[in-house]
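The complex appears here minus one protein chain, its other protein chains still in place.
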Amino acid sequence: MIPRYARPEMTAIWEPATKFRIWYEIEAHACDAMADLGVIPRANAEAVWKAKDVDFDVARIDEIEAVTKHDVIAFLTHLAEHVGSDEARFVHQGMTSSDVLDTTFNIQLKRAADLLLADMDALLAALKRRAFEHKDTVRIGRSHGIHAEPTTMGLTFARFYAEMDRNRNRLEKAKFEIETGAISGAVGTFANVDPRVEEHVCAQLGLRPEPISTQVIPRDRHAMFFATLGVIASSIENIATEIRHMQRTEVLEAEEFFSKGQKGSSAMPHKRNPVLTENLTGLARLVRSSVVPALENVALWHERDISHSSVERGIGPDATVHLDFALARLTGVIDKLVVYPDNMLANMNKFRGLVMSQRVLLALTQAGVSREDAYRLVQRNAMKVWEEGKDFRSELLADAEVRAALTEAEIEEKFDLGYHTKHVDTIFARVFGEG
Amino acid sequence: MIPRYARPEMTAIWEPATKFRIWYEIEAHACDAMADLGVIPRANAEAVWKAKDVDFDVARIDEIEAVTKHDVIAFLTHLAEHVGSDEARFVHQGMTSSDVLDTTFNIQLKRAADLLLADMDALLAALKRRAFEHKDTVRIGRSHGIHAEPTTMGLTFARFYAEMDRNRNRLEKAKFEIETGAISGAVGTFANVDPRVEEHVCAQLGLRPEPISTQVIPRDRHAMFFATLGVIASSIENIATEIRHMQRTEVLEAEEFFSKGQKGSSAMPHKRNPVLTENLTGLARLVRSSVVPALENVALWHERDISHSSVERGIGPDATVHLDFALARLTGVIDKLVVYPDNMLANMNKFRGLVMSQRVLLALTQAGVSREDAYRLVQRNAMKVWEEGKDFRSELLADAEVRAALTEAEIEEKFDLGYHTKHVDTIFARVFGEG
Amino acid sequence: MIPRYARPEMTAIWEPATKFRIWYEIEAHACDAMADLGVIPRANAEAVWKAKDVDFDVARIDEIEAVTKHDVIAFLTHLAEHVGSDEARFVHQGMTSSDVLDTTFNIQLKRAADLLLADMDALLAALKRRAFEHKDTVRIGRSHGIHAEPTTMGLTFARFYAEMDRNRNRLEKAKFEIETGAISGAVGTFANVDPRVEEHVCAQLGLRPEPISTQVIPRDRHAMFFATLGVIASSIENIATEIRHMQRTEVLEAEEFFSKGQKGSSAMPHKRNPVLTENLTGLARLVRSSVVPALENVALWHERDISHSSVERGIGPDATVHLDFALARLTGVIDKLVVYPDNMLANMNKFRGLVMSQRVLLALTQAGVSREDAYRLVQRNAMKVWEEGKDFRSELLADAEVRAALTEAEIEEKFDLGYHTKHVDTIFARVFGEG
Partner (left out) sequence: MIPRYARPEMTAIWEPATKFRIWYEIEAHACDAMADLGVIPRANAEAVWKAKDVDFDVARIDEIEAVTKHDVIAFLTHLAEHVGSDEARFVHQGMTSSDVLDTTFNIQLKRAADLLLADMDALLAALKRRAFEHKDTVRIGRSHGIHAEPTTMGLTFARFYAEMDRNRNRLEKAKFEIETGAISGAVGTFANVDPRVEEHVCAQLGLRPEPISTQVIPRDRHAMFFATLGVIASSIENIATEIRHMQRTEVLEAEEFFSKGQKGSSAMPHKRNPVLTENLTGLARLVRSSVVPALENVALWHERDISHSSVERGIGPDATVHLDFALARLTGVIDKLVVYPDNMLANMNKFRGLVMSQRVLLALTQAGVSREDAYRLVQRNAMKVWEEGKDFRSELLADAEVRAALTEAEIEEKFDLGYHTKHVDTIFARVFGEG
């Protein structure tokens, strides 16, 4: 996890203190359930709650673990130091370490998902605001990096909104995937712990009981979770790539906000580099790199092996922390993006009229010219614009074969921008449910 | 796509003839909608349906494409050869190639998903049948490859069922993701084609209109689709790994069905190798290899670039065809898996009683022995079994310190297998909704 | 393997007929060695060569395999049909299928590597020719997509040359990795086949004997091979990305060659899209997708499992065929790339002088101005160019504080392009070993 790309709220989820706190809650709730079932004395269950307000001593637990080489045992030993070793002797009874570890990991992922969902809400709000702001700001649409037909900046924001909205939906599903807990014992048979203990703990912690576990919660859930983060990261790259293109010197249709004190380059003070979106491109690669190991984690041996654990110690914090940072950074970029409508118009007019060729082609066809002939006519005039810098409209008006099919007014009408934006409201209604 | 791992129904989806057939239907339905809107003459729309029963000539289309270097134009040219070039002149009007290509790709993925869902139904049925068959077949549960506590073969099948059931659910969601079509023109503005054309075509073909597209349908949808296939593949690897372990010489708790005529090895005729599940392990890697390129496909430049296309020509067929094959193969493996309950018992008893150590530990704690002392007592006797081949139960009965806490009957009771299977019904009810 | 992105020479390497031919040669050479060692009769070894000119009947072998479910046995049975079953009875003696399969796979990879090396030679030649052609063609260098300082088109070609030359070197090493063969029997102990048989077969086929094998040749070799292909693919993406940027409408410093008959788009006839380099970008993703499964193939169980096999049936042909195609396509793109020096100059002058800010900054520092002050002075004038469209040189000349440090001549000199190209010869000498 790279501190430079981390925010405190998400980082806190992955701190040892948080982890031990969750362990504690699982153990305490489990004791309650066991007392309810008459398996352990009520007094012992209640005693565990004496540690309710304790901030567990991470260093002390590490110290014990250095001896026992087992983290859960170390924690339980430390807990007994607070609760009293006699009172604590029923803690963890019938349970296995993974009951605690896996349920905790899922709680951490669930909390991380909640933060990410909030991040996405902020991003969606920014995208929506900018979409409506630039609903009618015309710019040239490009395929293959080549001018195609006019579109609007609002549509660009709107499609990123729609994509992120899908991602939000996916993330909710991914969160649902990992909202399970398991207290099912060494191989998942509940031999030593009643299923009702699991049910109680999960209910207290906002989880569903894992319908069938082994020693561990099945890792296909986590594979799906991290795969979803990888898709979201790829969408971040998608938006970042668009902005990087918009900011390049020759295009300059938008720029990342550049604060007054900021220095772009030690060598070239005039430069304003899209470093935030370039950074987001890199972060997307990083987040995505968690997908394959998460997939490789699914096939554990028999009722579990521990190969997944080191992977998750890495990708758990890394993917969520960096994605949280990236979403927040992207929200800032969108929110403050400096848009240059004048440059958009200037770019579109670089080859005046050429982008209207499709309309002319269509008009010719509708006027009865065969598709092949219409194509030839349009291409002939387009090539003059392209190669000789001529004006497309003028060339068409001067082309006898074209004029045989289309009147001057019909040709002129093809160069009206309103033609291209007439369905923007329809699309906005589809995306935002409003006009 | 490797023919050896392909089945005809899935392969057919990806054949040129299928593709052209879908292209045709899109164009024909679009013409209908345009005629309804009064944009093109009704007669021309109807004329297109003259080709309704035509098997398009793939070789002829390839021939035209060799000249035009554009596949959709080649197809339209060929279509005109059937419909008549005058009648066909409104076909594809206002549309762009990607309208056809992307909508087609999604239809192919949707059909592929339908086959995969059917595959999964068959697999689920086999897993369920075997789960109930072996609900009470006791075998040792293993963590880290080491004997832990007893479980049952039915629980093994049941957890694979639950995992694949989750995967089925994921696949339905993934299918929903890609069930969209777009007929929105060169940059997605519907400048030259009314949105109602898109709506009509999608309705006819069982798709939802893409709320906002550019020249292409956004690729985050496909990223999610292929990521889901990657998760399913990983679950296949998970099941395959279990079976490979079960079949290894020293374990031999199950074997892949071995037909009479089959030769296992040219050199060692006694060998019955789990080649099907090993093969599934490899196929899982192959299917999974489509995930990263699908993620890399999301960030297209501006309103589209065509970098995704070659990727999808590969992973589209490869991932679906191989996953289809793998699911079917796995279903066969599960269906015909030869299970050896006797070997399961023999394995479990290899270190007689040692697997019961957890229960003894718990009993000692409950009898008032401190956790640390109980651990020490159990470990002391366990080590004699491990290192000297002693019998765990006898050692415990002979250990004065143990006997000070537990009676003979209490110790004997710890070796009852029924203790470990008492919640199997509960778990089955969770997984299958029945007992 | 996608036929559209395949060339016949590479495809031929992976055809069944080629495979069977190699199998035959391995078996025949092995018989020779065994006859030399007196292990089998000389006559039987010689008899095998009767099939020297036979084109093995792939369909017939498939037919036999359908029964035996074992490909090598099927081939041997078919071979016996040519050689005589009595004469053939010593063929494959003491060998295991993998001896043949793995040695064959390595021969195929070696041949593929040879084709790829030739591809790279052609690409290197094209890059070198274009580098010298445009050695002095000045264009603006860009970092972050933003104008930085002048460079030359020749340097762009030269760095791609250097990168591909490194890749050629890597590929030679990767080829060396897989130039081994193994005839070591069921678990690699040579129990049933003398090591000298392996030595003879390898010598005949241009391979090194694998120093220690199990049933298979270790897969770290292949992991390294495919990882190297992944690096080469990434370099292809690197070059393709540069060209895609150069061709975008606003930049237009170069274009892929566009043949007369070619249609760019069904809808917009004026468009000339960089579809070849976009395609190369996608192919790079495809080739790269073989890296992870190749890495996952390394950890086979004990002396082998067969999980790697299906993976290699996929990535073996796919990665080499698509990389071969991509290299050839890229060579064509480079060879025929239409370069527009005038546009390069026009782009560079878009913000006249601004790209020289670094030089001015340096001159100020050298004239005794503190680094912070110099930065402030340059930034102040640069911002006028950026925000108000002023001319950088004029602004500097009119800035009293600047002029206090630098004379008019000193300022003028900073705008000399020759300053930036003065080390091009040095760099070319480093790259090409000549001036």
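The first chain written gets the first letter, and so on, giving A, B and C; residue counts start at 1 in each chain.
By definition in this document, a residue touches a chain if its C-beta (ideal position, glycine included) is under 8 Å from a C-beta of that chain, and two chains touch if they have at least 3 such contacts.
The structure displayed is predicted, hence computed values, not measured ones.
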Touched by the hidden chain, restricted to displayed chains: A, B, C
Sole residue of A:18, A:204 or A:309 that reaches the chain not shown, by the stated touch rule: A:309
Per the touch definition above, residue among B:167, B:228, B:347 or B:421 touching the missing chain: B:347
Of A:10, A:26, A:39 or A:72, the one touching the omitted chain in the full complex: A:72
Subunit C, residues in touch with the chain not shown (by the definition above): 76, 85-86, 89-90, 93-94, 141-145, 148-151, 155, 158-159, 162-163, 166-167, 170, 173, 177, 185-192, 195, 209, 211-215, 218, 220-221, 223-224, 227-228, 230-231, 233-235, 237-238, 240-242, 245, 281, 284, 288, 291-292, 295-296, 298-306, 358-359, 362, 365-366, 370-371, 419-424, 426-427, 430-431
In subunit A, positions touching the absent partner: 1-2, 4-5, 67-70, 72-73, 76, 92, 95-97, 185-186, 192, 244, 259, 261-263, 265-268, 273, 275, 278-279, 281-283, 285-286, 288-290, 292-293, 296-297, 301, 305-311, 313-315, 318, 322
Residue ranges of subunit B at the interface with the undisplayed chain: 140, 142-149, 244-245, 247-251, 263, 265, 267-275, 278, 292, 296, 347, 350-351, 354-355, 357-358, 361, 375, 378-379, 382-383, 385-386
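As a working rule, only the chains that are shown with their structure count from here on.
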Cα-centroid distance, subunit B relative to subunit C, in whole angstrom: 33
Between subunit A and subunit B, centroid-to-centroid distance (C-alpha), Å: 24
Multi-chain contact sites of subunit B, meaning residues that touch two or more partners: 76, 185-186, 192, 281, 288, 292, 296, 301, 305-306
